[in-house]
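Entry: chain A
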Amino acid sequence: MGDGIYWPTFFFLLFSALACGFALAVVFSRNVVRMAFYLVMSLASTAGLFFLAGEDFVGAMQLMIYVGGTLVLLIFGVMLTSQKQFVEMKTPAGQWIVGLVTGCALVALLWMAAFETPQWQPISRAEAEAVAVQPTATPIGVALTNGRVDQLDQPDETLRGGMSSYLLPFEIVSVHLLVVLIGAAYLARAKRRSPSAAAPG
Partner candidate 1 sequence: MSGQAFVDQLKQKFGDDIVGANLENVDPWVEVTAQGLLAVCQHLHDEPSLAFDYLNSVTAVDYLETDPKKAAKADFEPHMQVVYHLFSMQHKHSLVLKVIVPRWRDDVPGQLPEVPSVAGIWATADWHERECFDLLGVKFTDHPNLRRILCPEDWVGYPLRKDYEMPTEYHGIRGR
Partner candidate 2 sequence: MHHFMLANLLTEPVGVAHYMAVGAVLFVCGVLCMALKRNALGVLMGIELVLNGANLNFIAFGSRFLRGEGQGLGLDGPLMALFVIVLAAAEAAVALAIVLNFYNNYDSVDIDRADQLQG
């Protein structure tokens, strides 16, 4: 069965252990800022998994936008709203138990499904090592603009012809982001209290 450790598996186990560990820590920790920190660690190790799966463009994207942008936003949110509470926002014990039981059941179900289906089983070691290292940025860039590089050797003709690039969704997302930008700014804007609106006593 192959000679010696197959390194990608070792790193996969390492990163997934980190990701799941910190994800569980997020669920169980009570202090909001600690939750945010564990989430950062969990998402960073997921980015590691992306690198492992050969998608370093998406990994770098995750690090930059998701962890660098979204979570900083979240931490700003935590800072703006963190306040001394009279009683800790503790969910009563009962709900915890129900939650955990359903959670474990769901995980077991998904794992059973994952490991049973034959198509998703790992390929042989020789085959894995034969896969060539290819640049990942250029195909994604081209796919976003006008060509589907990866479908070049698609066997049947119709499929290859029919493959359209991701230009349209790319434009839609950019417009969508603009709309969200304005919407969020409008929602959280400075409340200008007009002189007439007198708050009742």
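On how the list was made: all candidates are chains of the complex that A comes from, given by their letters.
Brief remarks follow.
Operating definition for what follows: a residue touches a chain if its C-beta (ideal position, glycine included) is under 8 Å from a C-beta of that chain, and two chains touch if they have at least 3 such contacts; residues count from 1.
Note that this is a predicted model, so its numbers are computed, not measured.
Of the numbered candidates 1 or 2, 2 is the chain that chain A touches in this complex. Put simply, chain A touches candidate 2 in their complex at residues 1-2, 4-6, 8-10, 12-13, 16, 19-20, 23-24, 26-27, 32, 35-36, 39, 42-43, 46, 49-50, 53-55, 57-58, 61-62, 65-66, 69-71, 73-74, 76-78, 80-81, 83, 85, 89-91, 95-96, 99-100, 103, 106-107, 110-112, 114-115, 117, 119-125, 127-128, 131, 134, 136, 139-140, 143-144, 148-151, 153, 166, 169, 173, 176-177, 180-181, 183-185, 187-188, 191.
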